[in-house]
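Only one structure is covered here, and it is reproduced in the block below.
With one protein chain held back, the other chains of the complex are shown just where they sit.
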Amino acid sequence: MSRKVHVQTQINGDSIEFLCEPRQSMLEVLRDDLDLTGAKEGCNNGNCGACTIMVEGRPVNSCCMLGVEAEGSNIETIEGVASPEGLHPLQQKFLEHAALQCGICTPGFIMNAKALLESNPNPTEKEVRFWLAGNLCRCTGYDKIVRAVLDAADNGEDDL
Amino acid sequence: MQAFEYVAAESLGEAISLLDKHGNQARILSGGTDLIVQVRENRRQVDLLVDIKKIPEFNEIFYNGSLQIGASVPCYQVYGNEDVQRLFPALVDSTSIIGGVQIQSRASIGGNLCNASPAADSIPALIALGASCVIQGPNGDRKVAVEEFCTGPGQTALSSNELLVKLVLPKPANNSSSFYLRFIPRNEMDIAVVGVGASVELSSDHKTFVSARIALGAVAATPLFAEEASNILAGQPVSEESIQTACSAAQDVARPISDMRGSAEQRKHLVGVLTKRALNGAISRIKETA
Amino acid sequence: MAIVSIPSLMRDLTNEKSQVEITGTTIRELLDNMESEFPGVKERLCHQDDGIERISPYIGVYIDGVLIERGMRSPIGPNSEVHFLPAMGGGC
Partner (left out) sequence: MKSGNGYKVIGSRPIRHDGVDKVTGRAKYGADLNFPDMLYGKVLRSPHAHAKIISLDVSQALEYPGVKDIITGSDLPIVEERIAEFGEIPENMRFLSDNVLASEKVFYKGQPIAVVAATDIHTAEEAVDLIEVEYEILASVTTVEEAIAPDAVVLHQSLTTNTLGEKTDIPTNIASHFRHENGDLSLGFSQAETNGVVVERTFTTQTVHQGYIEPHTATAKYNPDGELTIWTSTQGAFAVRDQVAEILRHSASKIKVVPLEIGGGFGGKIRVYVIPLAALLSIRTGLPVKITMSREEVFEGTGPAPATLIRVKIGATKDGRITAAEADLFYEAGAYPGSAVGAGANCMFTAYKIPNLRIDGFDVVVNKPRSSAYRAPGAPNGSFAAECVIDEICQKLEIDPLEFRLFNGAKEGDRRPTGPIHGKIGYIETVSAAQTHEHYQSEIDILKRQGRGIASGYWGNGAGRSSVNLTVNGDGTIMLLEGSTDIGGSRASIAMQAAEVLGIASEDVRPAVVDTNTIGETGVTGGSRTTHATGLVAIRAAEDVIAQMKGQMADHWEVNQVEFADGAFSSSNKSCDFKEAAKICAPVVGSVTESTGGAGGGFGTHIVDVEVDEETGKVEILRYTAVQDVGTAIHPSYVEGQMQGGVVQGIGWALSEEYVFGENGDMKNSSFLDYRMPTCYDTPMIDTVLVEVPNPGHPFGVRGVGEVPLVPPLAAIANAVSRAIGVRMTDLPMNPGVVLKALDKI
């Protein structure tokens, strides 16, 4: 066990300080130290996307990032996506399209889809599928997830 | 996960002196998408991680007659760069298929190179594009061609107190373009069974090869520059025959192994298929932009 | 009389008969009557669970095409057809 490091960062708009060992992943810090358990551990090596968070506006596998690397950065997790006014359009569309079954992959999909729509407000089906390829879902067969994301996109149309 | 110390270096000098002090037990941390997993799975022993992402020069990417890519520049900034898209399409091909987009947010092209995986996607593209590495150590800097950089699986030309600062890609000639593709069982999220990068320069009438560079991934202990296959094309007409000769020559230098991702015979076969597709891909790009 | 089809690997007990007619209003009665006619049948189809004789969990019993859920007490109609088949495992 090596000494803990003090880290100051922004999470969902709040300034957060925490102590962590250098070997702790950002995912571990979020889940075990900050009790932000919305990000899930599915594989712990960057192949399932269940732990996806946003760092400086980019989607990141929090299992492949160290907690200490969060120093001075701006982080968004699934817990910060809904606002007091209500659900984010992606969250709403996931519900309307029944785009989740067990739901364990859902936070990761929503975070990564959010990143997609912020960089490409009106993606094609192919673009959605390519962008979300780093997120595994074993329940839905992806069909309804892809439709939900397309529906949440700017045009609001399920353009298939 | 094994315990280690972490330092976010603020200057190139600090990074080098830390490496000089800790030797093999220190590793440079950039995107960390390979390194962090390797350390977690005890595939690499470290006492110290030196984070270089906070050093400005490692994050610069710009074109001034040649393309300069800082060692920490993440994949998404490489394929998002307009000069890269215009002049170095093979680099777009390769950096946009490394892991998923979440990996591309952090994984750097320098890290992909220093990780020295025989199957690394960016390396054949860099070799095809004639890229060279700028390496800095306590006694100054040196330049190494990318095809000379990897010395074995996970092994590089870096000595324990040196680090990769940036990659330099020369200005492509007129009537030239490049292409990278790999073969994987899925359509994404896989390690290349075989990867082929090619850059091609044609005569102004697009009828003759002026020069070409072909590089192969996942068919040897390191990514290979298929020099003979490349040279064969110079002066040859742009035809199926000459492309086929190059493909056979590429297959000749491939020395693949059999593992769970593919058999040796499958890889040899795929070198032929992918070399043809890479060359044709580059050629059609030249014709499109003409 | 219920018509009971005998699994082929048990026909050594029924002088190779593939079907036998047995009386019984429940599986328990049916098995008791079968046992007295063809000794050894129960040893193949039942097991002891905490001293209670039950249908072996490896056996699925079908009455008129329907897999029974009530074990030994499952009722049998006068002309019912009874099958003993290897049990199906299930998942989700």
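By letter and in written order, the chains are A, B and C; residue numbering begins at 1 in each of them.
Assume contacts are C-beta pairs under 8 Å (C-beta built on N, C-alpha and C of every residue); 3 or more make two chains touch, one makes a residue touch a chain.
Being a predicted model, the structure only gives us computed values, none of them experimental.
**Q** Could you tell me which shown chains are touched by the chain that is not displayed?
**A** Across all of the complex, the chain we cannot see touches A, B, C.
**Q** Identify the residue among B:90, B:270 or B:283 that touches the chain left out of the display.
**A** Of the candidates B:90, B:270 or B:283, B:270 is in touch with the missing chain.
**Q** With respect to the chain omitted from the figure, which of A:11, A:29, A:64 or A:146 is a touching residue?
**A** With A:11, A:29, A:64 or A:146 as choices, the missing chain is touched by A:146.
**Q** Touching the hidden chain in the full complex, which residues of chain A are there? Just list them.
**A** So the residues of chain A touching the unseen chain are 1, 21, 23, 28, 31-32, 35-45, 47-48, 50, 77-79, 81-82, 87, 91, 94-98, 100-107, 110, 128-130, 132-147, 160.
**Q** Mind listing the chain C residues that contact the chain we can't see here?
**A** Output for chain C: 5, 7-10, 18, 43-47, 49, 56-60, 62, 64-70, 81, 83, 85-92.
**Q** Taking the full complex into account, what residues of chain B touch the chain not shown?
**A** On the side of chain B, residues 1-3, 183, 185-191, 193, 260-263, 265-266, 269-270, 273 touch the unshown chain.
Methods note: only the chains that are shown with their structure count from here on.
**Q** Graph shape for the chains shown, where an edge means the two chains touch. Line, ring, star, complete, or other?
**A** Shape = other; not a path, cycle, star or full graph.
**Q** Chain B to chain C: how many Å between their CA centres?
**A** 68
**Q** Within their complex, state which residues of chain B touch chain A.
**A** Chain B residues touching chain A: 1-6, 8, 29, 32-33, 36-37, 39-41, 49, 51, 53, 76, 99-103, 105-106, 187-189.
**Q** Any idea which chain A residues touch chain B in the complex?
**A** 1-2, 5, 21-25, 44-47, 49, 52, 55, 58-61, 64-66, 68-69, 71, 112, 115-116, 130-131, 133-135
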